[in-house]
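To keep things clear, I will list the structure first and then write my remarks on it.
As you look at this complex, bear in mind that one protein chain is not there, while each of the others sits in place.
Take a look at chain A:
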């Protein structure tokens, strides 16, 4: 009887597996077509030769990567010395994205905490309010931020009117403006996952900590943060990654001097002046950096988790 039951179980298991495979097929197909194929396409393109009016010639070449990393002089015939132009742009992108992430965390965490601690029936309203601006296209919002920050814009008017500054500040076309733009664009991506985590948090743990003589700050650090860490990490990734590849904010708010990697890539594919292999190579480098950062983080987490056991 035991054997029969086991046999029946395994048959059932097989059927289940079969059904699962079929049901997952659309997901796999979508992921392949929308994620895997484009990335592979980029990888291939980055090793091809550029066509001058956009597009590629199917001829293997390292030229794109060479252009990114190597300075070969005015005529392109000198030995490779490090080309700083693109690395500088890359570095700027990383710290801008990092700063936007930290800023979003410092503003987004209290916001999320505030919403999650409101009575249950008003929380959806607060979440709705947070998402309202995002019903408007990002381009429009970024352009309006340009108006906000320009010399005769409302922000400068307030600063001058209140006497905080004597003359309007140069805000547009600075790294500061790019930072504001990134922060504004991606803040909800911090607020929403953190909110979801804090809402699930068992607040009697905070009471228990206070009962055991912990101050509010210690409770936040030792009890609340460890409990909502997955939400915070999700928020950080969701802000950092798109900030790193952003091009609207740096284009519209940063001007030519404050280029980020996203704008650089965008330019390679726009109009006739582009260089597809170079854009593809820059994309691959960006992707690699993101993957490396995420892998290092995942490893650290695994190690920290192992140590606790």
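Convention: contacts are C-beta pairs under 8 Å (C-beta built on N, C-alpha and C of every residue); 3 or more make two chains touch, one makes a residue touch a chain; residues count from 1.
Please note the rule applied: contacts and distances are computed from a predicted model.
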item: Absent chain [UniProt protein name; select from "Cysteine desulfurase", "tRNA-specific 2-thiouridylase MnmA", "Spermidine/putrescine import ATP-binding protein PotA" or "ATP synthase gamma chain"]; value: "Spermidine/putrescine import ATP-binding protein PotA"
item: Full-complex contact with the absent chain, from A:117, A:170 or A:202; value: A:202
item: Selected from A:81, A:117, A:165 or A:218 as touching the chain missing from the view; value: A:218
item: On chain A, residues whose C-beta touches the chain left out of the figure; value: 202, 204-205, 207-215, 218, 223, 226-227, 308
